[in-house]
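Only one protein chain is missing; all other protein chains are in place.
Coming up: chain A.
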Amino acid sequence: MNDLIVKMTTKLVLPFIQLYGIYVIIHGHLSPGGAFPGGAIFATSIVLFTIVFGLRIGQKRLPHHVSSKLETSGIFVFIVFGLTGILMGYQFLTNQEAGFPMGEWGRVFSAGFIPIITFALGIKVMSAVVTLFHTMMEEE
């Protein structure tokens, strides 16, 4: 797509979409939203970028090997935090009893490991959606 207006608008809108995606992810444990909606919102920014600037430049922004590593690490963060509960003598995914700081109620840094897991899963969802989109574009 070789339209100046579309390109400029995309460049303007892109940071705001990404910021909103990160906001939804980070406030996942406080407000409606969370890893899945937030990750999908963040991914739409990259999808939009790929649609406007073409697959080649889009893939340069988030190459396939990077997104697959992000996906794997998202799952791994979840597993590691889950197993910490067992390591501390409780059960899988134990949060407060396993010694994660609870923080102040209603703040972003609260609820133990839940913000961290939400963030990891948000990145995982983002890279999964982008990988799906890029793969579908490649096969066209």
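The rule is short, and it goes like this: a contact is a pair of C-beta atoms (placed from the backbone, for glycine too) under 8 Å apart; a residue touches a chain by one contact, two chains touch by 3 or more; residues count from 1.
Quick note on the criterion: contacts and distances are computed from a predicted model.
Not every chain of the complex appears here, and the one that does not is recorded in UniProt as "Monovalent cation/H+ antiporter subunit D family protein", selected from "Pyruvate dehydrogenase E1 component subunit alpha", "Protocatechuate 3,4-dioxygenase subunit beta", "Molybdopterin-dependent oxidoreductase" or "Monovalent cation/H+ antiporter subunit D family protein". Residue-wise, the contact with the chain that is not shown comes from A:Leu93, picked out of A:Leu14, A:Leu93 or A:Ile116.
Note on the undisplayed chain: of the listed residues A:Leu83, A:Met102 or A:Leu132, the one touching it is A:Leu83.
Annotation for chain A: contacts to the undisplayed chain at residues 68-69, 71-72, 75-76, 79, 82-83, 85-86, 90-95, 97.
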